[in-house]
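Note that one protein chain is taken out, while the other chains of the complex remain in position.
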Amino acid sequence: MDVGFIGLGQMGSAIALNLVKAGHRVVVYNRTRAKAEALAAQGAEIAESVAEACRRPVLMTMLADDAAVESVVFGDGNALSGLGQGAVHISMSTISVALSERLTEAHREAGQSYVAAPVFGRPEAAAAAKLFVVAAGPEAQLARCQPLFDAIGQRTFVVGDKPSSANLVKLSGNFLLAAMIECLGEAFALTRKGGVDPHAYLEILTSTLFSAPAYKTYGTIIANQQYEPAGFAMSLGLKDIRLALAAADALSTPMPVASLVHDHFLSGVAQGAGDSDWSALARFAAANAGL
Amino acid sequence: MDVGFIGLGQMGSAIALNLVKAGHRVVVYNRTRAKAEALAAQGAEIAESVAEACRRPVLMTMLADDAAVESVVFGDGNALSGLGQGAVHISMSTISVALSERLTEAHREAGQSYVAAPVFGRPEAAAAAKLFVVAAGPEAQLARCQPLFDAIGQRTFVVGDKPSSANLVKLSGNFLLAAMIECLGEAFALTRKGGVDPHAYLEILTSTLFSAPAYKTYGTIIANQQYEPAGFAMSLGLKDIRLALAAADALSTPMPVASLVHDHFLSGVAQGAGDSDWSALARFAAANAGL
Amino acid sequence: MDVGFIGLGQMGSAIALNLVKAGHRVVVYNRTRAKAEALAAQGAEIAESVAEACRRPVLMTMLADDAAVESVVFGDGNALSGLGQGAVHISMSTISVALSERLTEAHREAGQSYVAAPVFGRPEAAAAAKLFVVAAGPEAQLARCQPLFDAIGQRTFVVGDKPSSANLVKLSGNFLLAAMIECLGEAFALTRKGGVDPHAYLEILTSTLFSAPAYKTYGTIIANQQYEPAGFAMSLGLKDIRLALAAADALSTPMPVASLVHDHFLSGVAQGAGDSDWSALARFAAANAGL
Partner (left out) sequence: MDVGFIGLGQMGSAIALNLVKAGHRVVVYNRTRAKAEALAAQGAEIAESVAEACRRPVLMTMLADDAAVESVVFGDGNALSGLGQGAVHISMSTISVALSERLTEAHREAGQSYVAAPVFGRPEAAAAAKLFVVAAGPEAQLARCQPLFDAIGQRTFVVGDKPSSANLVKLSGNFLLAAMIECLGEAFALTRKGGVDPHAYLEILTSTLFSAPAYKTYGTIIANQQYEPAGFAMSLGLKDIRLALAAADALSTPMPVASLVHDHFLSGVAQGAGDSDWSALARFAAANAGL
């Protein structure tokens, strides 16, 4: 397929490369051109502007936050005017439910389609084309996009024809991860104060009740107390919990653990840990216990 | 080995039977004699009193709570006086850290040993001899007890020579389960209000980030909204969170998510859901969102 | 003085009337004209549009929320273009810190001044010209506005030259009120379950530690369990706590009690109590205890 691709961060670059490898024609744009050049060396073409990347039937975006997406879609020389009638915009960024709804409407008014397809998986999974894609949008468009999803992920989950549903699922998943980290932080603080070796404790948890990869990954970081460099920064964790709480507020759904985790992230950022891994929640749980 | 066994609830009966099957001589006592008789039919002997069950070198107890253990160990015709010098008491019950420390001291003063060996696993796992045993106590005593642990579980984790450490690990594990349930409850409430099908959502969670058995078991109950009959009653969940918080308080470790879960269990019990499954936390999360 | 006045709700009407009584020339505008007519009968003039109300050296606004203020100031035929050079806009509405900062900037760019002057006090206090005015803005402008504040309130507190500071103080005050209500709700639930008569309990609280009017007002409502009709609706309480939390988030200040109160308001609104008094938080605290 013929794809424009905007947003070449760690995740976006890995995804774009897998599209190239799968034989798709990919025209990439990134604000910092160097990242586009790295991909060009591996077979992508370079667009000099957002508008140029939008002269394709399919646009994929993988951007940092709401503001970046708004700028690309609604800003000067933007995607909305650049994309042709009948084009589809696949947004993989972790953005707000509200923005996803706004994009749905804006693309519809412009005679285009909008598909939300956020992904679960860390950069290693992106590089290995092992992402999980959570997709929502018009059925025909999802079918049209499936070859692209196949090129980047190990499995696609369709959650309906309302694009923002996919964003809601993604945000709720990040909430569950953040909450798991907070809970592990409390449990490790408790058992450490009781004299239990953290690595022995981790072994018990992940061999019995909680054999999921998420528990292993974050339990290991916590047992090692090594929160830098960040795999996923606390400031980004805070951003995502904010989006989850905004969605919850709009849907009149109280989420007390999300509120608590938000406050702990906020405290961490206020105390200068915004660039630490979001699992540094556990360092604060320990500090609160005098460790 | 020659073992006295007190406490034939669902878990205790399954454990005692596996000891018999493994060739150990097991003398069982239960307040309600009928449960002892069921085991006698399969090869156990029946003790008519706590004292009689204690005339063995090893006593195993699997009782409902602190009060039951206190009654057996310190009450009239009790274990402490019934057990001989050099005997070992293996306590598998989920009890408080404080009581475990008191038992350690009391048995030491009586010239006996005390091993804490709480288990992870539901009744099915107990029946299949697939429990996980978390054991702590004097090294020599743990070695002595190992054949018994082998008869009832798939793996034994040793967490040190201080028996109460094993209880602390067990309580922290139950906290992590209860917290996971609360978080799932909030996430399901959010996505249901957003129009996402609960079973599709569960499939995503357990196929991606959270492939652990605990998420599958409880996620299914929540997606089905079927909290009765209880696998583990909310009143028992409340009891265990109380014990976790008591341990946390004694160790000066704030556990805000545990406090929150405690309050939600308390609210559930106050509103008549004490006999529902503890995962009915999710029903309250949904009700708080107007579902 | 010569004043345009927009927003004739219960508070705005009482304030405008006091301005008239104090001898100021007041031109009022309200979307629903009937309310303006009631004031005209008592000496105010009626403006037929926002723009007409803005042809004065001073504009006072008392509107429901951010959206209403944005519409008046930035909408068609708006205040920003209607007000002349050198005019001052006194905003008394409870609005977000972010909007107050935006208004400060917009009026400055238009050669006008902006003063934030939210008030504390219920409608009775407004009618009696006994409000407390919390004002912030350029010193000279505050001096210029003082005769107006004197006409409507019993005391003016100046909190600096940054207008949004006054909004922050107002929002923090509403947070303290909402939190007080939540705490009273928990305390009444506890003592009621313990058999203490609520009115006797209220008498103790307000005669000893908490003799403040706020405790008397809300303690009486809670002891009487009479939450309808609302003095201040729960949906408005939710709105204000949202604004407080938004300010706290922007200032990286975790406010866990505010988060908790937000979640309880949200739950109340989700369950249909949005039109009850915000002190119905206490009804939910009681319900959670099985009362």
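Order as written gives the chain letters A, B and C; numbering starts at 1 within each chain.
In this section, a residue touches a chain if its C-beta (ideal position, glycine included) is under 8 Å from a C-beta of that chain, and two chains touch if they have at least 3 such contacts.
What you see is a predicted model; the values in this text were computed from it and never measured.
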Missing-chain contact among C:Gln146, C:Ser172 or C:Gln271 belongs to C:Ser172
May I ask which residue of C:Ala14, C:Val28, C:Val159 or C:Ala282 touches the chain that does not appear here? C:Val159
Considering the complete complex, of C:Glu52, C:Glu186 or C:Asp275, the missing chain is touched by C:Glu186
Options B:Val72, B:Ile221 or B:Val269, residue touching the unrepresented chain: B:Val269
Which chain B residues touch the hidden chain? 242, 248-249, 252-256, 259-260, 262-264, 266-267, 269-270
For chain C, residues in touch with the removed chain: 97, 120-121, 132, 134, 155, 157, 159-160, 162, 164-165, 168-169, 172-173, 175-177, 179-180, 182-184, 186-187, 189-191, 193-197, 200-201, 203-205, 207-215, 244, 247-248, 251-258, 260, 285, 288-290
For chain A, residues touching the missing partner are 267, 270-272, 287-290
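Note that in this section only the chains that are shown with their structure count from here on.
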Can you check whether chain B and chain C touch via the same residue numbers (shared by over half) or via different ones? same
Centroid distance [mean C-alpha coordinates] between chain B and chain A, Å: 38
What whole-Å value do you get for the distance between chain B and chain C if each is reduced to the mean of its CA atoms? 53
Multi-chain contacts in chain B: which residues touch at least two other chains? 288-290
